[in-house]
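Questions regarding the structure given below will be posed in turn.
Every protein chain except one is present and positioned as in the full complex.
What follows is chain A.
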Amino acid sequence: MFMTPQSIGSETNIKLPFSFILFSILAIIVSQVLFLFHGEALINGQFRIPAIWSAAHLFILGWALMIAMGAMYQLVPVAFLTAIWNETFGFIQFAVTALGVTTFAITLYVAPHLALVPGLVMLLGILMFLFQMGMTLRKQAEPNILTLFVGTALICLFLTILLGITLVISMKTGFAGELYPLLFKSHLLLGTAGWFTLLIFGFSYKMAPMFSLSHGYEMKLAKYVYGFYVSGLVFIIGSFFLNQVILQKFGFFLLLIGFSSFLWHIVTIIKKRIKKKLDRPFSFALLAILFGEIIHLLAFMAVMTNHFSSFVGPLMVAYLMLWIALSIIGYLYKIVPFLWWTHKYSKIIGKADVPTMKDMINEKLALPLFIGFILGIAIVSFGLVWKVTLLFYIGQITVTIASIVFGMAILAVMKK
């Protein structure tokens, strides 16, 4: 007996995800150049200066968040079999968020005390995105474990920006001044391990089997991954406010168990693949999971030996770049050709010869590009740990060049 599929409606208008992706390319290049020009401050451990705030927010919000939003406009219909609630609203949301992120980054650089208003514009853009996704996910006929991961990631994003705005208000008015360090740490944790990691977990469960053509794998482990990781986040935030080191240690232990379970789960999925040879960009997205595991292990060891505060900077850089950024770049290298191919060739498939996905993007470039990116980050991290200026600059120049080449590779797809 055959079962007919649900209609997923029309595909997302390509201009919507591409608006986010193009903006993000510019943001990553500018942010890396800013880091390059303020290397001395980073090496001296001065992370809380206006230029570094500006670069960090441009990187995290202008690049990673914008790209995640753009990718979600494309992936949510694919993963959840439901069309985006309102595309026009999506374009308006893009314009508001892009304006907010740009003015926020500029204000943080030149006059941080004036960052509240652009911060509120950015907040509005992100709230619009959350509303859009909430309305879209509501339409999903059968919520599943992926919905839980992505839904929780969206809640973490909401809490992150709420905390971020509270921090700006606190800085401007002195409101909740004594809570500032706790709010700041919660902001960082929820923004990275909450929003990005849970989002990558969720979409990896769709993309890893899709890109490897895996079938017949179990999904039971996913709920344990979710349970361990989210509990870890709750325990760590609890430890900030209750000032209990033991809670923090237990929280980091839970994060490690959660991440290790995820790694193991993906290994079991990939073992069931039909496609013998995996594409390079996708292999690097998988490698990012291994890096994430190592970073979680190192963070746990640092917490257990009471050395976390000494290593938090390099660990954060490694977490952002080798886990989050490498995952995003790896998947994006696959998603963008899909987007452009669908836009340009879907109407002529079967009628004329069409290129394959591999023809759409320079795959040969992937190997030196990803290796350059990874090496650059590793050198930057060592430069920061050992406080060696030369190492930092060599690494940061490599990362900046890799970002530019990555941007050009993505733009080149649009000429195919």
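In this text, a residue touches a chain if its C-beta (ideal position, glycine included) is under 8 Å from a C-beta of that chain, and two chains touch if they have at least 3 such contacts; residues count from 1.
Assume contacts and distances are computed from a predicted model.
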Among "NitT/TauT family transport system permease protein", "Subtilase family protein", "Metal-sulfur cluster assembly factor" or "ATP synthase protein I", UniProt-listed name of the chain not shown: "Metal-sulfur cluster assembly factor"
From A:47, A:338 or A:393, residue that would touch the chain that is not displayed: A:338
Hidden partner chain, touching residue among A:277, A:364 or A:415: A:277
In chain A, positions touching the absent partner: 1-5, 8, 10-11, 74, 77-81, 206, 209-211, 213, 215-216, 274-277, 338, 341-342, 345-347, 349-351, 354-358
